[in-house]
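Left out: one protein chain. Kept in place: all the others.
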Amino acid sequence: MALALQTFATVKDANTALKSQGSRYLGGGTLVVRAANEGDVSVSSLVRSTDPALSSIAVTDGKVRIGASVTMAAIARHPDLSSLARAARAVGGPAVRNMATVGGNLFAPAPYGDFAVALLALDATVSTDDGEAPIETFLTGRDSNRAIVTTVGFVLPPQGDFRFLKVSRVKPKGVSVLSIAAVLELAGDGTVSAARIALGCMADRPTRARAAEKALIGRRLTKDGIAPALAAAGEGTSPITDPIASAWYRAEVLPVHLGRLLLT
Amino acid sequence: MAKVPVQFTLNGSEKAEFIDSGTTLLHALRDKIGDTSPKGGCHQGTCGACSVIIDGELRLSCLTLAETCNGAAISTTSGLSEGGVLHPLQRAFLDTFATQCGFCTPGMIMAAKMLLDHTPNPSRDEVVEALSGNICRCTGYEPIIQAVLTAARSNSQNAA
């Protein structure tokens, strides 16, 4: 069956169309059109919605809501989201950033999906017409998800609390060896009072570094202070092996890069 | 097979075609309309050889479905030289030996044009970043970067 595109004004109608076999949602095209180009014949129907709500960014009282069709480029240039610009710019080159969407990034298999790593550290909420889910729950079940993601929401951390690092072999831009996002809250005495650390490429989808988070609590961001967190960084991870790097290599360099992120 | 109409402007002239639904813009431009300046290098969004400008944004035509471009204004490298006069970027690529096999060149020029349209006097780092989605496997990056910087200088001299 030939490939065909169906366009709907509302998410509701697009969701209905998505129920038929062989259909996939078309966001920016960087995942599904790519698959079709490479000969994936399991997709015969592409569905999209032009609902303007999918393309809006709302920031009120530090609460952020980003439509699923918002591109990486739009996030990178939004004046209220400057702290996330680094993570948005980590995705692809300029052309890819004009196409790749927030919604699509949630489905990107490792080594892609650097922005979803940021969203995981931000403890985002993912919304569909079926309701809201914490991003961790959403990522775990994403393979069986059939409802169109409409928005992601999160609370913008105070300036400086959000950190992001993407490691690639090609400069200035290449596919991830790994990516790390962290939201760190510091107490008045300079010790870490709360930490959320998310890792890309250390599993088939973004994953939390829980042991490292735990090991950071009450510690200072010094070489000695972070040492237990670095030692625990790889706990519970199962890094991918691909042409960019082996699982072994990723596991070896994770503590090095986590250390650089924490000490910056 | 369902045929769908598409209509857009390509380098300023109106184009209208019936295409198979699901056809990429790259195929529509090359095989239906006959503009072969965008190249299909990877069809994965990795090489940048198919880069075109759609409504003022750099896009990959290999991952864009043609029917989503209805009403758009599309620019490609083949439309850059007017009346046989080369665009400053084309001139600079020629003068600085920034072409080798030539396959990546049209995509590079589109990415560079996008940069200079918004940033007339870019730093070297800005040029490198702007070209970061385009692969030159002949590895002629240095002359390409020099070409973009040269074109920017000649633009600002002409403007002065």
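As written, the chains take the letters A and B, and residue 1 is the first residue of each chain.
Operating definition for what follows: a contact is a pair of C-beta atoms (placed from the backbone, for glycine too) under 8 Å apart; a residue touches a chain by one contact, two chains touch by 3 or more.
By our rule, contacts and distances are computed from a predicted model.
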item: Chain excluded from display, named as in UniProt, from "Transport permease protein", "Dehydrogenase", "Sterol carrier protein" or "Sugar ABC transporter ATP-binding protein"; value: "Dehydrogenase"
item: Full-complex contact with the absent chain, from B:80, B:131 or B:149; value: B:80
item: Where the unshown chain meets subunit B, residue by residue; value: 20, 30-31, 34-44, 46-47, 49, 76-78, 80-81, 86, 89-91, 93-94, 97, 99, 101-106, 109, 135-138
item: Subunit A, residues in touch with the chain not shown (by the definition above); value: 1-3, 36-39, 41
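Basically, only the chains that are shown with their structure count from here on.
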item: Centre-of-Cα separation between subunit B and subunit A, whole angstrom; value: 29
item: Subunit B partner contacts - residues on subunit A that touch it in the complex; value: 2-5, 7, 26, 28-30, 33-34, 36-38, 46, 48, 73, 92-96, 98-99, 172-173
item: Footprint of subunit A on subunit B - complex, ascending; value: 1-2, 4, 20-22, 24, 43-45, 48, 51, 57-60, 62-65, 67-68, 111, 114, 125, 128-134
